[in-house]
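As you look at this complex, bear in mind that one protein chain is not there, while each of the others sits in place.
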Amino acid sequence: MPDTILVVVEQREGKLNRVSWETITAGQAVAAATGWTLEAAVVGGTASTFAAEVAAKKVAKVYAVESPKLEPYTPDAFAAALKQLITAKQPKLVLMPHTYQVRDFVPKLATAMGRAVISDCIGFKHENGKLLFTRQMFQGKLAADVSFASDAPWFATFQNGAFRGDKAEAGTAVAPVETVNADIADGVVRNKPQEVFKEAKQAVDLTQAEVIVAVGRGIKEQKNIVIAQQLADALGADLAASRPICDNGWLPMDRQIGSSGQTVAPKLYLALGISGAIQHIVGMKGARTIIAVNKDTEAPIFEIADYAIVGNLFDIVPPLTEEVKKVKAGG
Amino acid sequence: MKILVCMKQVPQKDAPLKLNETAAWIREDVSYEVNEPDAFALEEALRQKEKHTGEVVVITSGPARSQQVLREALAKGADRAIHLEDNAFVGLDALNTAKAFAAAIKDEKFDLIFTGLQSDDYGYAQTGVILAELLGWPHATIIMHLEKNDSGIRVKRELEAGFFQFVDMPLPAVLTIQSGINKLRYATLIGIKQAKNKPIRKVAMAEVQSAIGENLQKIEHLYVPQKTKKTEHIEGSPAEIAKKLVDKLRNELRVL
Partner (left out) sequence: MLIFRKPIPGVERPQMPADVVIVGGGPAGMACALRLSQLIDAHNSAHPDLQMTKENIYVLEKAREIGQHCLSGALLDPRSIRELLPEFEKEAPLDAKVEKEAVYFLTQKSKFKLPITPPPLRDHGNYVISLNRFVKWLGGKVEETGITIFTGFAGSELLFDGNRVSGVRTDDKGVDKEGHQKSNFEPGYDLNAKVVILAEGPRGSLTKQLVSKFDLAKDANPQTYGVGIKELWEVPSGRITPGEVIYTLGWPLTTKEYGGAWIYGGKDNVVSLGFVTGLDYPDPRLDPQRVLQEFKKHPLVSELLAGGKMIRYGAKSMPYGGWWAIPPVAGDGWMILGDSAGFLNSARLKGIHLAIKSGMLAAETAFEAMKKDDFSAASLSQYQKKVDSSWIKNELWKVRNMHQGFEQGMYAGMFHTALQMITGGRGLRNRYPAHAGHEHMRKLAELPADGGAEAHIIGPAKGDGKLTFDKLTDLYHSGTKHEEDQPSHLVIHDTNICNERCVKEYGSPCQNFCPANVYEMVDDATQPNGKRISLNPSNCVHCKTCDIADPYQIITWVPPEGGGGPNYDGM
């Protein structure tokens, strides 16, 4: 029997969390590299309602792990249910997205099975028949390739954006779905979660933002920041700034990026009118893609930018915002 | 309330890091500081003690230098400390670290165990959850707020995208604490003086050796990430640039 990879997708608020597609892509990539078979699992109160969507992707099989005790999410229930599934199906590798929920239960699950998790990986390598998982260390200053030193099952979680969800291959046919009833005894679940609610955040946590629009001195005056805010709104991004902007009180301190502010590694960082002093760079150079707009061709920011636009941000940004809005509305 | 706070000493945030000769780890000659999330965990524990009376105990594992973290915690108001002292603790993975801690505290009766939500060096975010499983205790992660009630505690969990959730839990429990949930107190002169007389129990590797095993994961290769950055210039009129950029955002970067 060939080795299998099991991707555990996540559902949130009645919908599959779209980061799950990234994990499917990851699983497909590992399968291609190793020749192993890819399977997926959905876990929840009524997991089978989501299974079909997953089964449309190129996977060999989908398990819908169900139990009324799995709703709402608790680490006790999820760990118990997945332990049963994994013990029964014996995958070699279990992959999940590094979401808050996964962080909450996967170390428990692995420990209960006497195994380890390599978490928050940004990629993998398959060298000489060995699987290595790459992750950032010391807030992105160093990288490590980590291997498992135990028997299967192996557990790994992937960072948001490490793989492209849109690149998850569709299957040529719908994969078979097997409903698995998780047997969770009374008393296993000890936490009593209440309703999830939204709250205006007291502080901004830029480290969780996927897209950041940041302004620097080039914005010239406080009243111009609205230009950047509009772009951020259009993109669904968070607004941030380099130190001088926050020092002036034009934006609150929790929006500061840099050695004396936050260190971020978003999917996309738009630096508007930021020169790229080293104090700022160290806070954002881990961003997957950097787009910089600055009218100085020698600005150090261009050394680390993927896309450089030499020009006046007051000319460049408003049309960009309009174009973004147009495309988003048009679909 | 008897609370244990697990703390870690990590290289200072902006310390220039260098790989050691075998590139298996970093050179030790850097400045160290307390892992920031752990400082928030300690602050929360001290506040709970102030509210409900009790005891706050801090624990760390690492070489002699990591005692500094315990000293600072004692100066801020922790009552006693446990130091698993040995260079070898640095190389243990999260599972073994949690096992060592569990072994070191087996004779204690804590109501709560706090850890920071993750460490600034490894960033695995696992040790607290593993410890809960080893102890057989319930746990919750990324906690913003905590209140005692008749059946145990009610905690406020942070979820993604601005969502939160209250969870009722029995005691004893393990919580991983979110950063920035409170303002860290300063150690005072009197606190520093008093800390000198607070007990630090040293635990040698030999004492916990039987509880831990081989690491289940291995860092094969530690390196400075090379960015092969090719900067692409986007040119043209502002309208042209806008179109080209949006095209990239949509089709290449999949942000739109």
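Think of it as A and B in the order they're written, each chain with its own count starting at 1.
The rule is simple: contacts are C-beta pairs under 8 Å (C-beta built on N, C-alpha and C of every residue); 3 or more make two chains touch, one makes a residue touch a chain.
Note that the coordinates shown come from a computational prediction; the quantities given were computed from them, not determined experimentally.
Asks: Based on the whole complex, identify which of B:K51, B:K106 or B:K193 touches the chain you can't see.
Replies: B:K193
Asks: Spell out, residue by residue, where the missing chain touches subunit A.
Replies: Where subunit A meets the chain not shown: residues 243, 247, 253, 259-260, 277-279, 282, 300.
Asks: Touching residues of subunit B against the unshown chain: what are they?
Replies: For subunit B, the residues touching the absent chain are 12, 14-16, 30-31, 183-190, 192-193, 196.
By our rule, only the chains that are shown with their structure count from here on.
Asks: Quick check on the complex: what are the subunit A residues that touch subunit B?
Replies: So the residues of subunit A in touch with subunit B come to 75-76, 79, 99-101, 103-105, 107-108, 110-112, 115-120, 132, 135-150, 164-166, 190-201, 203, 205, 208, 210-211, 235, 259, 263, 267-268, 282, 285, 289, 291, 302-311, 315-316, 318-320, 322-324, 327-328.
Asks: Mind listing the subunit B positions that touch subunit A in their complex?
Replies: Within the complex, subunit B touches subunit A at residues 11, 13-14, 17, 19, 26, 93-95, 98, 120-126, 129-130, 132-134, 138-142, 157-160, 162-170, 180, 214-225, 227, 229-234, 238-239, 241-243, 245-246, 248-250, 253-256.
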